[in-house]
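Every protein chain except one is present and positioned as in the full complex.
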Amino acid sequence: MNDSLSIVLFSGTADKLHAAATLAAGAAAMGRPVNILLQYWALDAFRSERIEIDHGLAYDSMAAYASRPVKGTAAIPWLETFRMAKELGEMQILACAGSLEVLGIDVTTLDPLVDASGGIATFLLAAEGGQVLFI
Amino acid sequence: MNDSLSIVLFSGTADKLHAAATLAAGAAAMGRPVNILLQYWALDAFRSERIEIDHGLAYDSMAAYASRPVKGTAAIPWLETFRMAKELGEMQILACAGSLEVLGIDVTTLDPLVDASGGIATFLLAAEGGQVLFI
Partner (left out) sequence: MNDSLSIVLFSGTADKLHAAATLAAGAAAMGRPVNILLQYWALDAFRSERIEIDHGLAYDSMAAYASRPVKGTAAIPWLETFRMAKELGEMQILACAGSLEVLGIDVTTLDPLVDASGGIATFLLAAEGGQVLFI
């Protein structure tokens, strides 16, 4: 077993992107290699021309949402936290080739934080022997 | 540590089912044993009489959803990808006994891809020493 942390990042809401970024930054700061695979909505969130917009919240709590609608989700610093993670340590961000095709996105239109496109096998090999999360 | 990949599959939307299926197929193609536990909405998605309907999308991106409503989610080939995974390698699909009870579903009404029903302990034992995802 190695100490890498790998994340299949599927969701594109600001709260889940932020949760992923803080875990990535924490692991990177501890010297652990971090591998991220962007799929579906997370891939869409990394499109350069829309990356600064408000990405909203997951509907993962009707009760909380009703009682305390969170204002200013545009201010949740998920992108800055990913940038920090990259400065803190070794983090690779792959855009899932299959998701690029389904969504009709060209990898060159993504934020420069994204290192390359790649398939599931590439990601699984990088993740081998470490911990993996799906977010 | 072994190289098995285990997935607690909770969600029943076409995009998340597809993400799970592609990870399962990728791991199976690499010769890794795959264990899947169907809970709640994923269990509902595997009911034979409704398995072909459009299972919709996760609300995991308000921003993306607003800007590019994905058409034809009924065409996301999650079921075919699971079938392929089973042909490619060793994949076991368990229906969670507790979820069957909560949802009032009989295991015999599920798609034949489902191998058996079982509890959390059975799944955790099968998953022991490998990687686990919750989707």
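We call the chains A and B, going by the order they appear; numbering starts again at 1 in every chain.
Assume a residue touches a chain if its C-beta (ideal position, glycine included) is under 8 Å from a C-beta of that chain, and two chains touch if they have at least 3 such contacts.
Owing to the predicted nature of the structure, the values given are computational and were not obtained by experimental measurement.
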Hidden-chain contact residue, picked from the options B:T22, B:S117 or B:Q131: B:Q131
Interface with the unshown chain - residue positions in chain B: 1, 8, 10-13, 16, 39-41, 44-45, 50, 53-59, 98, 102-103, 119-121, 123-125, 127-134
Those residues of chain A which, in the complete complex, touch the missing chain: 1, 3, 5, 15-16, 19, 22-23, 25-27, 29-30, 32, 58-64, 67-68, 70, 76, 131-135
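The rule we apply is simple: only the chains that are shown with their structure count from here on.
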Inter-centroid spacing, chain B versus chain A (mean Cα positions, whole Å): 22
